[in-house]
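All protein chains but one are shown in place.
Here is chain A:
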Amino acid sequence: MSNVNVYKQRPDAAQAESPLFHASLHELVGKGSRNAGVNLREKKLLGHLTLRGDASDPTFASGVHSALGMELPVALTLTSSGDTSLQWMSPDEWLLIVPSGEEFAVEQKLREALAGQHISIVNVSGGQTLLELSGSKVREVLMKSTSYDVHPSNFPVGKAVATHFAKAQLVIRHTGEHTWELVIRRSFSDYFWLWLQDASAEFGLNISQ
């Protein structure tokens, strides 16, 4: 194992604040419109790990499989098992999202399984967050916001793309027929929150927890 300083970045004792902490989403739960076309939920404080390595190297792929029990996804796809998901970001980069608090153990497990290989694992949990949009009108909101074609024929469930959204960039993941996830940067979270409120106003927005 390389001499990397791996430590628990979010100590149990510390109080963590999600990127949308200031929006007090918990106070807005249930105050939205009754028949909302869009439901928004922040999947906050999950463990986000950026994994890089050589996809064509079988020892790398098998190492990832032994540590996570998941195959490396191919281009523009997402695999998930329970609350853990692994997403293709680029030919040599994947985003692993694990339940809150598990990121340190998973990182150590991955480093052990991939010991000696030319790889990189970076904990980016503090830098980004996940917004889940569900409801019958979510696709309409996405169509207003991005130039990427979000029709199911081009964007089936299980696909995930990084693209432009409003005047910023993010990752759009299609996780269920009417469920989509947005991986957003911490510094853009307020912008996306304001944008989504405005874009979904005509369909009715409800915040869930």
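Here, contacts are C-beta pairs under 8 Å (C-beta built on N, C-alpha and C of every residue); 3 or more make two chains touch, one makes a residue touch a chain; residues count from 1.
Heads up, the rule we're going with is that contacts and distances are computed from a predicted model.
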Exercise. Choose one: "Sarcosine oxidase subunit delta", "Energy-coupling factor ABC transporter ATP-binding protein", "Peptide/nickel transport system permease protein" or "Pyruvate formate-lyase-activating enzyme". The correct choice is the protein name in UniProt for the chain not shown.
Key: "Sarcosine oxidase subunit delta"
Exercise. Among A:Ser33, A:Ser81, A:Gln169 or A:Gln209, choose the residue that contacts the chain missing from this document, as touch is defined above.
Key: A:Gln169
Self-check item: Residue of A:Ala61, A:Leu76, A:Met143 or A:Val157 in touch with the missing chain, whole complex considered
Solution: A:Leu76
Quiz prompt | Interface with the undisplayed chain - residues on chain A | solution = 75-76, 89-91, 147-148, 161-164, 169
